[in-house]
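Every protein chain of the complex appears in place save one, which is left out.
Labels run A, B and C following the written order; every chain starts at residue 1.
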């Protein structure tokens, strides 16, 4: 994702939240959306997808929320802290729950679940950091 | 949306949440996503879109969250109450904030904002009702 | 989806494509997106999801395209026929391919696949009708 930073800097309004935290959180949420979409598909392609039902379902939910979060954070016009905070909270929680599930399968050698859990943990942390920034802005 | 009810009933798992409340909430969130997408576009087509910046921005955010909520509620396999609750909370809040903004412009004769505010209020209420059901399930 | 028609009529620009065909196509694409999301989840909840891999995958693809199509058709400002046509073409094709797959499983008693195939066929037809209208507008 090479253009996030440039797009934030080219915006007519200065970002309410410091650029680095914001750029990192947009990047982490869109990366996590892709990892979760990919992990759901990889789980589906495994020999026993019936063992991975909960993982696939949580992957799909997490991908939906992370995509929306990435889009909402990409908007700087008429920034609305209350709305951003509930969205970040939902995203952090979805990522935490999905990471916990993926980590179970990572222990049994599922590499896509290990990578996906990493994306989820990074995104959850980025959302938590961003919430702290928004609360004190 | 003619097929929501049929799809819920045809699912191999019985819905954790009573069918009527669930079907209504899926319908309301997807209806609200469409109204918000349409309202953002209608506002953009108005003579003075610079007066409607906040409305357009909140419409786009609300559409993103409502779409995700409609998809997440459509899934019944491995239902996860904690995740569903934070998503419903974010959706209800986005709809409330967007409705308040649309209602300001509805007072000045913007019919698309009046209809959109109605969709948002209906969705916020449906999410709140659903949250109550999930909490006691 | 009670508000599509009202939103189209309240728009400051008159729709380039006659209201009925447009409203029906928006409704069909959003209905199909929901059916496909729900069918993927129902397939995942079946006893042998490994028999339904292709169906789940096509459901997810079709849901993504139908959601985008519904959003794009909901915009009337600066209507761009070339773009709309390629999107309708992709949507009609995704719906046709997904319907064919769902119909195979419907024959073996999967009711959710039967309902989903119906949504997909309706959406494919609506997209084809809309393409004819756009071509002659």
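Annotations for the structure displayed:
Rule of thumb we're sticking to: a contact is a pair of C-beta atoms (placed from the backbone, for glycine too) under 8 Å apart; a residue touches a chain by one contact, two chains touch by 3 or more.
It should be emphasised that the depicted structure is a prediction, and the values quoted were computed from it without experimental measurement.
Of the candidate positions A:25, A:44, A:58 or A:83, contact with the hidden chain is made by A:44.
Of the options B:24, B:57, B:96 or B:121, the residue whose C-beta touches the omitted chain is B:57. Per the touch definition above, the residue from A:57, A:96 or A:112 contacting the chain not shown is A:112. Although one chain is hidden here, its contacts on subunit A can still be listed: residues 1-4, 6-8, 10-13, 26-27, 30-31, 34-35, 37-39, 41-42, 44-47, 63, 67, 70-71, 74-77, 111-112, 114-116, 118-119.
Touch with the hidden chain on the side of subunit C covers residues 53-54, 57-58, 60-61, 64-65, 67-68, 71-72, 75, 77-78, 80, 82-83, 86-87, 89-90, 93-94, 97.
Residue positions on subunit B in contact with the hidden chain: 40-41, 44-45, 47-50, 53, 56-57, 60, in rising order.
By our rule, only the chains that are shown with their structure count from here on.
In terms of Cα centroid distance from the overall Cα mean, chain B ranks first. Pairwise, the chains sharing the most contacting C-beta pairs are B-C. Distances between chain centres, each the mean of the C-alpha atoms, put A farthest from subunit C. The distance from the centre of subunit A to the centre of subunit B, each centre being the mean of the chain's C-alpha atoms, comes to 21 Å. Rounded to whole angstrom units, the spacing between the C-alpha centres of subunit A and subunit C is 27. The set of subunit B residues touching two or more other chains comprises 67, 71, 75, 77.
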